[in-house]
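Below is one structure, written out as structure tokens; the observations come after it.
Complex shown without one protein chain; remaining protein chains in place.
For chain A:
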Amino acid sequence: MQQRNNYTEIEHFLADESFQLWVCFKDDQQDWEEWTLENSNRAKLVEEARLWLLAMKVPNTNLSTEDVQYALEATWEKIERAEENKNGTSRPIIKLWRNNWFSGVAAVLILSLLSGWLYNHYIAPENSVLTYNELINENEEGLVEQTNNSDKPQIITLSDGSSVLLQPNSKLSYPKIFVGNERKVYLSGEGFFEISKNPKKPFFVFANEIVTKVVGTSFRIKAYANQPNVEVVVRTGKVKVRSNQLIANSKDELIVLLPNQALRFVRQNLTFNKITDITQDESLSHSASNIEQLGFEFTDIPVAQIFKTIEQAYLVKIDFPQAKLKDCYLTTSLSDQPLPEKLKIICKSLGNNTSYEMNGNQIIIISDGCN
């Protein structure tokens, strides 16, 4: 900041980022105010530079976050077309995917051989391969696999704005972009799903032998390949569960679950046990993660505290301008919303000058205070 003492032209000020921040956002971390007043010649120059900045505003684009998201999806589609066109180079990519999937298939086969003699005769081997063949077919939509090898839950945001909190030793496969009339993802292990509402595009989670269908709710699925049961626990909304029709002997049973209900699927004999009150079930009520226990109903709560709740629930880190938001209180209900939607609602409630950026588990709130 010593260099500003040598500023002699308004150009120097205009190009100075901290000066811009001070003028346009009243963000005076470098004490421009004080520095200006030290010297009257300086004050004249500063005043003129300020007027320039005020006269050179660039209007905000009228693109919303959704518009940008939509454009991103369109771009991925363009990329796929472009890669198909330049056949020669696209081959290795497709091949790579296939290889991954074949090794995935191999892993599943080995697992089922090792641990699965009990229910092996229920599931014809070619049937379980079929499930993965389906996955391979879907690859052309560009299926992405995310594995959580860490010891903490990991947040994944999907292209439709849904979010999944993936537990350690779990993985989720999902398309980069959801195309068509259905949203399908594949889970191995445990995850807490918060699905953005879209009745026109139901959301399916394929996990072991069961398929869970929702339109927009939050629920947890636990489906480890090496455990005898699959569990579905519903927090909000309505969830439908059936067994995967690719399994021989599968019953045409459809279970509907409402909030605080759960389902335990016994893989050995393919039976569903509905649990109508999860608080009565010891193992279920103990396994609830942070996110399920924290409340997201806020009444006149400082926004800093709301951010803290989100940090705890999703194990993310939120950076926000603390000083500017210290007097901001919100009353809002965020219970039934995926993480991006929660952030969007908070930003909207704080006012037009607030937005967020998300990069992995790092979230940055950009704001110059609330209305």
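Keep in mind that, in the parts below, contacts are C-beta pairs under 8 Å (C-beta built on N, C-alpha and C of every residue); 3 or more make two chains touch, one makes a residue touch a chain; residues count from 1.
We take it that contacts and distances are computed from a predicted model.
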TODO: Consult the UniProt record of the chain that does not appear here and report its protein name from "Daunorubicin/doxorubicin resistance ATP-binding protein drrA", "ABC transmembrane type-1 domain-containing protein", "Sigma-70 family RNA polymerase sigma factor" or "ABC transporter permease".
DONE: "Sigma-70 family RNA polymerase sigma factor"
Task: Given A:15, A:43, A:294 or A:323, the one touching the chain that is not displayed - done: A:15
Task: Hidden partner chain, touching residue among A:3, A:41 or A:60 - done: A:60
- [ ] Provide the residue numbers of chain A that touch the chain removed from this figure.
- [x] 9-11, 14-15, 17, 20-21, 23-25, 48, 51-61, 63, 68-69, 71-72, 74-75, 78-79, 82-83, 86, 144, 176, 353, 355, 357, 359-360, 364, 366, 368
